[in-house]
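I have a structure I would like to understand better, so I am pasting it below and will then ask my questions one at a time.
For this view, one protein chain was removed and the others were kept in their places.
Note that the chains take the letters A and B in the order they are written out, and that residue 1 is the start of every chain.
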Amino acid sequence: MDIGNILMAVLVFGVMVCVYIFLYLMNKKTPKPEGCEDLRADCSGCKDFACANHPSHHE
Amino acid sequence: MNRMENFKNGLIKDNPVFGLYLGLCSTLAITTSLNNAIGMGTAVIVVLILSNVIISAIRKIVPDDIRIPVYIVIIATLVSIIQMVIEAFAPALNTSLGVFIPLIVVNCIILGRAEAFASKNGVLDSALDGLGMGLGYLLAVLAMSFIRELLSSGGLVLTNPFNTEQVWMNLSLIPEEFRISLFSSPLGAFMTFAFLAAALTAYKSHAAKKAAAKTKEAK
Partner (left out) sequence: MFAELATLLITSVLLNNAVLNQFLGLCPFMGVSRKKSSALGMGIAVCFVIIAAGLVTYALYYFVLVPLHLEYMELVSFILVVASLVQLTEMFIKKTSPSLYKSLGVYLPLITTNCVVLNVCLINISNNYDIAHMLVYTIGTPLGFALVLYIFSTIRERLDAANVPTSFIGNPVALIVAGLMAMAFSGLAGII
């Protein structure tokens, strides 16, 4: 494994992380359409903490 | 004291698998043998402790807005490392666990603990929490695989994961005509899980009743 390969790996990784964080922030900024501001109330809630709707994310 | 309590809760009462129904996928899939359960349980404990420690250590640097993306990247990196280690040193385990090693990334327990505990608590507490929850997971898969392997193959086999020719334990307890091969099938997995979860619920409600009776008496 040469240094170029490692640099390439870091580059690809960095680009993908940036794309993800960019999309995440864009999505967060996009306002929810009317009537959907509080969809969480409709979600009866499973115990999956990883879901962004889980009450533990919004204390 | 509080720390100890927290640790104990993860093992039985708030067991991540039977109590909270997290990480069901791997629990049902890999519990056909004791060997797989030990391997998977250990891998999950390692990932859980490391991710909890790292996330708790950087919890003050990470901007709140991009918390979840950062957690996902950290966990995915850790799982990649563990996957490569297992591939290199325990190839037999790698073949039998298959896709469930990379799928630790999406195991709800790990992201759940990162979000619910490690992002709010200190490094030591988070490491202990990871160990407690991880042991809870290990306990659950051990219980499941013990029942399933014993009933379906009539015995228990333990081999050295790093050298499969070295057999540590090879018990044969149930004669051939009494074995129930159903327990190695999906139906057996769902049934075993349902009965163990129901047993935990029954135990919890029994304990709650006892505690209520005790406080009543004290009054």
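Note that contacts are C-beta pairs under 8 Å (C-beta built on N, C-alpha and C of every residue); 3 or more make two chains touch, one makes a residue touch a chain.
What you see is a predicted model, and the numbers here were worked out from it, not measured in a lab.
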| item | value |
| --- | --- |
| Among B:Val79, B:Leu93 or B:Ala118, the residue in touch with the chain that has been omitted | B:Val79 |
| Touching residue (missing chain; options B:Leu34, B:Ala140 or B:Ala189) | B:Ala189 |
| Subunit B, residues in touch with the chain not shown (by the definition above) | 21-22, 24-26, 28-29, 69, 72-73, 76-77, 79-80, 83-84, 99, 102-103, 105-106, 108, 111, 185-191, 193-195, 197-199, 201-202, 205 |
| Absent chain, residues of subunit A that touch it | 5, 8-9, 12-13, 16-17, 19-20, 23-24, 26-27, 30-36, 39-40, 42-48, 50-53 |
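Keep in mind that, in the parts below, only the chains that are shown with their structure count from here on.
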| item | value |
| --- | --- |
| Subunit B - residues contacting subunit A, complex | 20-22, 65-66, 68-69, 72-73, 106, 108, 111-113, 115-116 |
| Subunit B contact footprint on subunit A (complex, rising order) | 17, 20-21, 24-25, 28, 46-50, 52, 56-57 |
